[in-house]
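The complex is shown incomplete by one protein chain, all other protein chains being positioned as in the whole.
A and B label the chains in the order they appear, each numbered from 1.
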Amino acid sequence: MSENTTTRRSRTHVSCTVNGDQVDFLADDGTSLLDALRDELDLTGAKEGCGTGDCGACTVLVDGRINCSCLMFAPEAEGCDIVTVEGIAEGDHLHPLQQTFLEGAALQCGVCTPGFLVSAKALLDENPDPTETEIRYALAGNLCRCTGYDKIVRSVQEAAVQLRGAAR
Amino acid sequence: MPRAHLMTPLRRFADGESVIEVEGATVGEMIVELDRLFPGLGEMLTMGSSAAVDGLIHAEPEFLAVEPDADVYFVAPLTGG
Partner (left out) sequence: MTITEDRPAYKWVGTRPIRHDGYDKVVGKARFAADRNFPGQLHGAFLRSPHGHARILAIDTAAAEVMPGVKAVVTGADFPDLPVGNPERDTGINLMARDAALYVGHVVAAVAASTRAEAEAAAAAIEVRYELLPVVLSIDESMADGAPLANPDNRTAFSGSDDPSNLATVTPLERGDVDAAFEAADVVVEREFDTAWVHQGYIEPHACVVDVGPDGRADVWASSQGHFRVRSQTAAVLDWDTARIKVTPAEIGGGFGGKTTIYLEPVAALLSEKSGRPVKIVMTRDEVLRATGPAPASKSRIRIAATNDGELTAIDGWIGYAVGCTNDMAGFVGAMSVASYKFPNLKMEFVGALTNTPRSAAYRAPSAPQAAFAIESVIDEIAQALDMDPIELRLKNAVVEGDLTSMGGPHPRVGFVECLEAIRDSEHYRSSVPEGAARGIGTGFWFNIGEQSSATVNLNEDGTATVITGSPDIGGSRASMALMAAEELGIDVHRITPVVADTESVGFTDVTEGSRATFATGMAVVNACRELVEELKARAATILGVGADAVEWVDGAAVAADKDPLPLAGITAKAKGTGGPLTVTASLNAGGAGPSFAVHCCDVVVDDETGRVEVLRYTTAQDAGTAIHPSYVEGQMQGGTAQGIGWALNEEYVYDDDGTMLNASFLDYRVPVASDLPMIETIIVEVPNPAHPYGVRGVGETGIVPPMATIANAVSRATGVRLSSLPMSPPKVLAALDER
């Protein structure tokens, strides 16, 4: 086999905020933000379901907006504020979406759940009282193959009610 | 005597018979007897087949006890998704 295993790859130093913490890591220029989160920071909540931005399992917030982290190069995260599913709860306190997903059985296998939670949080941050149609379109970039979406949509509706109650 | 019911694809190994009465205290003993009557049929019945006895389907039923008046239906190997 190859003796030439010490080839240097050029790596970029990236400095950003992830779930409120200042972090630094090195990334190849071609590394996706998703791979950096998973392999460099061991934040494996975001998943790769397709690698082409079609399934939403890798969804994270970048400066408050939802992003498919598989489509973003890690060096592009320089200076950004990134939130992953691991950063949604406040300490031991689950976010209302996490709680309503549990109570409403909105997950079966659970592999798409991190992406749905991040997308749903972005929706409710923007629109605290969405219609069912607005929820369905806001989540249309996230694929779930287990649930038929029924219990996911209902759980988002319930979380919206709870968040509006808490805001009052 | 218990009755062995053969699903259609098995009948060509039993001269077209669909129901055959054979001695046997277990499904396996019935298969031995069926193979004696119709050489080659036994192999077809043991290749991963299942049997329905008294309305319950059993996988690998060789050692399943059968009553003297039982109806044993030999059916296809079962899978699922």
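The definition used in the following text is that a residue touches a chain if its C-beta (ideal position, glycine included) is under 8 Å from a C-beta of that chain, and two chains touch if they have at least 3 such contacts.
Quick caveat: nothing in here was measured; it's all calculated off a predicted structure.
The missing chain, though absent from the display, is touched by one residue of A:18, A:122, A:135 or A:163; that residue is A:135.
Considering the complete assembly, chain A touches the hidden chain via residues 1-5, 7, 28, 30, 38-39, 43-52, 54-55, 57, 84-86, 88-89, 94, 98, 101-105, 107-114, 117, 132-133, 135-137, 139-154. Seen from chain B, the chain kept out of the figure touches residues 5-10, 13, 18, 40, 44, 47, 52, 55-60, 64, 71, 73, 75-81.
By definition in this document, only the chains that are shown with their structure count from here on.
Remark: chain A and chain B have CA centroids separated by 55 Å (rounded to whole angstrom).
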